[in-house]
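Reviewing the structure listed below.
Left out: one protein chain. Kept in place: all the others.
Showing chain A:
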Amino acid sequence: MITNLGCGLNMIDFMLAILILIGAAFTFVGSLGLARLEDFYSRLHGPTKATTLGVGALLIASVLYFSTRGEGLSLHEILVTLFLFITAPVSAHLLSKAALHLRVHSVARPPAEAEDPIADQRGSSAAHPPEQAS
(Lines give C-alpha, C1' and ligand atoms only; values in the text may rest on other atoms or scores of the structure.)
Protein backbone atom coordinates (compact mmCIF):
# COMPACT_ATOMS: atom_id res chain seq x y z
CA MET A 1 0.00 0.00 0.00
CA ILE A 2 1.17 3.51 -0.78
CA THR A 3 -0.30 4.80 2.45
CA ASN A 4 2.32 2.94 4.53
CA LEU A 5 5.05 5.20 3.16
CA GLY A 6 5.43 8.58 4.76
CA CYS A 7 5.55 10.59 1.52
CA GLY A 8 2.73 8.52 -0.02
CA LEU A 9 0.33 9.59 2.71
CA ASN A 10 1.12 13.21 2.04
CA MET A 11 0.54 12.68 -1.66
CA ILE A 12 -2.94 11.21 -1.04
CA ASP A 13 -3.80 13.96 1.43
CA PHE A 14 -2.70 16.50 -1.15
CA MET A 15 -4.94 14.97 -3.84
CA LEU A 16 -7.86 14.78 -1.40
CA ALA A 17 -7.46 18.45 -0.54
CA ILE A 18 -7.37 19.44 -4.24
CA LEU A 19 -10.48 17.35 -5.05
CA ILE A 20 -12.42 18.75 -2.10
CA LEU A 21 -11.46 22.32 -3.04
CA ILE A 22 -12.53 21.76 -6.67
CA GLY A 23 -15.80 20.21 -5.50
CA ALA A 24 -16.50 23.02 -3.08
CA ALA A 25 -15.68 25.67 -5.70
CA PHE A 26 -18.03 24.21 -8.32
CA THR A 27 -20.84 23.68 -5.83
CA PHE A 28 -20.43 27.29 -4.69
CA VAL A 29 -20.51 28.63 -8.26
CA GLY A 30 -23.62 26.55 -8.95
CA SER A 31 -25.38 28.10 -5.98
CA LEU A 32 -24.07 31.53 -6.94
CA GLY A 33 -25.85 31.06 -10.27
CA LEU A 34 -29.17 31.02 -8.41
CA ALA A 35 -28.51 34.58 -7.26
CA ARG A 36 -26.78 35.96 -10.35
CA LEU A 37 -28.73 34.72 -13.36
CA GLU A 38 -31.61 36.73 -14.69
CA ASP A 39 -34.73 34.63 -15.05
CA PHE A 40 -36.18 31.39 -13.74
CA TYR A 41 -35.13 29.24 -16.71
CA SER A 42 -31.53 30.45 -16.65
CA ARG A 43 -31.34 29.75 -12.93
CA LEU A 44 -32.26 26.12 -13.62
CA HIS A 45 -28.89 25.68 -15.35
CA GLY A 46 -26.88 26.24 -12.18
CA PRO A 47 -28.17 23.32 -10.10
CA THR A 48 -28.28 20.84 -13.02
CA LYS A 49 -24.78 21.50 -14.32
CA ALA A 50 -22.25 23.22 -12.14
CA THR A 51 -23.16 21.14 -9.10
CA THR A 52 -22.83 17.74 -10.82
CA LEU A 53 -19.07 18.22 -11.24
CA GLY A 54 -18.87 19.65 -7.71
CA VAL A 55 -20.58 16.65 -6.16
CA GLY A 56 -18.61 14.35 -8.49
CA ALA A 57 -15.26 15.70 -7.27
CA LEU A 58 -16.37 15.43 -3.62
CA LEU A 59 -17.44 11.81 -4.18
CA ILE A 60 -14.15 10.88 -5.89
CA ALA A 61 -12.44 12.34 -2.82
CA SER A 62 -14.67 10.17 -0.62
CA VAL A 63 -13.84 7.01 -2.66
CA LEU A 64 -10.11 7.80 -2.41
CA TYR A 65 -10.26 8.50 1.33
CA PHE A 66 -12.17 5.36 2.32
CA SER A 67 -10.31 3.11 -0.15
CA THR A 68 -6.93 4.10 1.31
CA ARG A 69 -7.99 3.50 4.95
CA GLY A 70 -6.99 -0.16 4.49
CA GLU A 71 -10.53 -1.52 4.68
CA GLY A 72 -10.74 -2.47 1.03
CA LEU A 73 -12.25 -0.67 -1.94
CA SER A 74 -15.23 1.58 -1.29
CA LEU A 75 -17.36 2.20 -4.34
CA HIS A 76 -20.89 2.88 -3.15
CA GLU A 77 -20.33 6.59 -3.78
CA ILE A 78 -20.82 5.76 -7.48
CA LEU A 79 -24.49 5.21 -6.67
CA VAL A 80 -24.84 8.78 -5.41
CA THR A 81 -23.52 10.03 -8.76
CA LEU A 82 -25.84 7.68 -10.65
CA PHE A 83 -28.94 8.76 -8.71
CA LEU A 84 -27.96 12.42 -9.03
CA PHE A 85 -27.57 12.10 -12.81
CA ILE A 86 -31.01 10.51 -13.03
CA THR A 87 -32.90 12.84 -10.67
CA ALA A 88 -31.38 16.28 -11.38
CA PRO A 89 -32.58 16.50 -15.02
CA VAL A 90 -36.01 15.11 -14.12
CA SER A 91 -36.61 17.71 -11.42
CA ALA A 92 -35.31 20.49 -13.71
CA HIS A 93 -37.68 19.33 -16.46
CA LEU A 94 -40.68 19.30 -14.12
CA LEU A 95 -39.79 22.73 -12.69
CA SER A 96 -39.51 24.29 -16.14
CA LYS A 97 -42.71 22.60 -17.28
CA ALA A 98 -44.56 24.05 -14.30
CA ALA A 99 -42.97 27.46 -14.96
CA LEU A 100 -44.15 27.42 -18.58
CA HIS A 101 -47.70 26.72 -17.41
CA LEU A 102 -47.59 29.53 -14.86
CA ARG A 103 -46.03 31.89 -17.45
CA VAL A 104 -43.12 32.86 -15.26
CA HIS A 105 -41.20 35.91 -16.50
CA SER A 106 -38.58 34.88 -19.05
CA VAL A 107 -35.86 36.80 -20.91
CA ALA A 108 -36.15 34.55 -23.94
CA ARG A 109 -39.54 34.40 -25.64
CA PRO A 110 -41.20 31.16 -24.55
CA PRO A 111 -42.76 28.93 -27.21
CA ALA A 112 -46.47 29.71 -27.57
CA GLU A 113 -47.74 26.13 -27.66
CA ALA A 114 -46.08 25.20 -24.37
CA GLU A 115 -47.83 28.07 -22.60
CA ASP A 116 -51.29 26.99 -23.62
CA PRO A 117 -52.67 24.97 -20.73
CA ILE A 118 -55.48 23.51 -22.85
CA ALA A 119 -53.00 22.06 -25.36
CA ASP A 120 -51.83 19.59 -22.75
CA GLN A 121 -55.31 18.25 -22.03
CA ARG A 122 -56.25 18.08 -25.68
CA GLY A 123 -53.01 16.32 -26.56
CA SER A 124 -53.00 13.90 -23.65
CA SER A 125 -56.53 12.68 -24.30
CA ALA A 126 -55.72 12.14 -27.99
CA ALA A 127 -52.29 10.57 -27.60
CA HIS A 128 -52.59 8.76 -24.31
CA PRO A 129 -51.93 5.22 -25.52
CA PRO A 130 -48.35 5.48 -26.83
CA GLU A 131 -48.94 2.74 -29.40
CA GLN A 132 -51.38 4.92 -31.31
CA ALA A 133 -48.85 7.69 -31.78
CA SER A 134 -46.26 5.48 -33.47
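We adopt the following convention: a contact is a pair of C-beta atoms (placed from the backbone, for glycine too) under 8 Å apart; a residue touches a chain by one contact, two chains touch by 3 or more; residues count from 1.
In this text, contacts and distances are computed from a predicted model.
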item	value
Protein name, per the UniProt record, of whichever chain is missing from view ("Na+/H+ antiporter subunit E", "Sarcosine oxidase subunit beta", "ATP-binding cassette domain-containing protein" or "Fe-S cluster assembly protein SufD")	"Na+/H+ antiporter subunit E"
Sites on chain A contacted by the missing partner chain, in the whole complex	26, 29-30, 32-33, 36-39, 41-42, 44-46, 48-50, 52-54, 74-76, 78-79, 82, 85-86, 88-90, 92-93, 96-97, 100, 106-111, 113-114, 119-120, 122-124, 126-127, 130, 133-134
